[in-house]
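I am attaching a structure below and will ask some questions about it afterwards.
Entry: subunit A
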Amino acid sequence: MISDNLIPLFMIMSSFLPALMIFGLAEERKNLRRSLNLIGVVSTLAFVVYMFSGVYQGHHYETRFPLLPNIDLVLLAGPIALFFGALSSVLWFLTTVYAIGYLEGSPHRSRFFGFFSLCITATLGVAFSGNLITFLIFYEMLTLVAYPLIVHRGTEESRLAGQSYLMYTIFGGALLLLGTVWLYTLTGTLEFTPRGFIENVDEEHYFALVSIFILLITGFGVKAALVPLHGWLPLAMVAPAPVSALLHAVAVVKAGAFGIILVVYEVFGVEKAADMGLTQPLAVLAAITIIYGSVMALYQDDLKRRLAYSTVSQVSYIILGVAIVGPIATIGGVVHLVHQGVMKITLFFTAGNFAETLGIHKVSEMNGVGRRMPLTMTAFTIGALGMIGVPPIAGFISKWYLGLGALQADQEWVILILIGSSLLNAGYFLPILYRAWFLPSPEKWPHEHNFGSRETSLMLLIPPLITALLALIFGLLASSPYSPLEWVKLIASREFY
Partner candidate 1 sequence: MMQFIMTLPWAIMLILFPLTGAIISFLWSKQGNKIGLVTITFVLISVIFLAWSIIEQDVYLHTIGGWDAPLGINLYADGLSLVMLIMTALVGLGISIYAISYFSADQSKRFWPLWLLIIAGLNALFLSSDIFNYYVALELIGLAAVSLTALGNTRKAFLGAMRYLLATLLGSLLYLFGVGLLYHGFGSLDIATLSRNVQSTPVLWVSFALMGGGLLLKTALFPLHFWLPPAHSSAPAPVSALLSALIIKSSFYILIRLWLSIFGPLGDGTVESIFGLLGAGAILWGSFQALRQTRLKLLVAYSTVAQIGYLFLAFALAMSGGSIAWNAVVFLAFSHALAKSAMFLVVGNLLRFGGHDEIIHLDRVAQRLPITTAAFALAGISIIGLPLSGGFIGKYFLLESALLQEQWGFVIILLLGSLLSAAYIFKVISHFFTPSSTPHDSKIIPANMEWAALLLALAAILLGLFSSSVLSIVDIGSPFELEGEKL
Partner candidate 2 sequence: MNMLFIYALTGTGLFFIGFYALIIHTNLLRKILALNIMGSGVFLVLISLAMRSGHSSPDPVSHAMVITGIVVAVSATALALVLMLKVVDITGKPDLHDQEDE
Partner candidate 3 sequence: MIANKNKSEDKIIRLLLIMLLTLIASMVAYAVLSLPESATNLQRLVDNNIDISGVSNPVTAVLLNFRVYDTFLEMVVLLVALLGVWSIKEVPIESMNDLKNPVLDTLVDLLVPFSLLVSIYLLWVGAHAPGGAFQAGSVFGAGLVLLMLSGRQPFLNFKGLPLHFALIISVTLFISISIYSMFATGELLKYPLSQASSIIFILEGMATVSIGLTLSLLFYGIYTKKKYK
């Protein structure tokens, strides 16, 4: 019998080892590469599911490896970890299928899929980190392995986008490292603990703790694209669609948001942070980001850039939920991690389909797309409506809990933000839907590919349909026992007294 404590390590390895093997493959070994990819995906998923059921039965999965004096590398399958890990591995599975279809016949696929797998290794590492240093290590790994994906096309434009991405993220990483080490010198530990691990720090270090909080939030804020640290995200849109999907819904941006969640809940403890007066400014910052992202999205004609700004806005819902302070808002914020993930990935998959099939990159070119590609457009519509917050799609659940949470915490102003942002969301999504469904299609699409009887290749079509379906199910069956919402309620119960 394999020791329970090695399971998290096996999970990490099941994407890491295939990645290494894929790097070694010659470009034309298509089938072997696919098999390796799928073996990796499936075994990762299997490990996550195994741990899920195990944790339900009270098992404990923890891989520990000594790194420095008093500091271990820890992979721990806690509730939050499994929550984020499950999201990542499921969406990775779909993105891999999508990417195989999307990159059919394009060059450097071994490199692409190698780094693609490494991205998931890093994301799962982030998800399962048992302490801040482990988190930091995988977080920086994620920064690095995402870079070759962003510059994958090898054009001057992608080079510049990659440069800006690195400038932001390396800067953020430096702040994180400083905050982490500083924290360690005060606490002597970095192990994530429900309700935080800073109680024992003396009052006299108040200023230091505030500085650490700012450093950590700023560090994570770069990837979470908090205004004004969001500049790299719209530029990074030059990457291929599966990369954008991965960046926005699963890996990079989410890792930043996830980091903020951990800092507030498992490092400082949300109530302690609130007592120190740290959460209110964070809430304001999140609110500004929500409105700013939405307003900017209104002005983008490029579809992917519009989606990118939408991400800037939507991810801050998560942060807002965290910063409002209160069990219900927490539920709204944390569950949005998953809800935003499935909805946004749907949008990016479908945007990629439009580009790949018809050569459509701009909103203004989308007239009548609905009739040409009805299934794709249906998925897009579900994602978009979910983003706006239309019931019964998942996005509605998030916003509902956020609103309730705000009221519970006497933060009525948040309601205004939610309403305002929903209106803005509608403002930049509804015109697209209108164009696609109700306007006549042009004589000729910008760059049309023929996929026979189907609207597009099956591998491009199925993933968005599944994610759209998930977005619906997560909304419809929100109160069934295995839904993300119920899981998040369990998490929230650990974080509040």
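By definition in this document, a contact is a pair of C-beta atoms (placed from the backbone, for glycine too) under 8 Å apart; a residue touches a chain by one contact, two chains touch by 3 or more; residues count from 1.
The candidates came about this way: all candidates are chains of the complex that A comes from, given by their letters.
These numbers were taken from a predicted model, which means no experiment stands behind them.
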Selected partner (touches subunit A in the complex), from 1, 2 or 3: 1
Subunit A - residues contacting candidate 1, complex: 23, 66-69, 107-108, 111, 136-137, 140-141, 144, 147-148, 151-152, 154-156, 158-159, 162-163, 166-167, 170-171, 173-175, 177-178, 181-182, 184-185
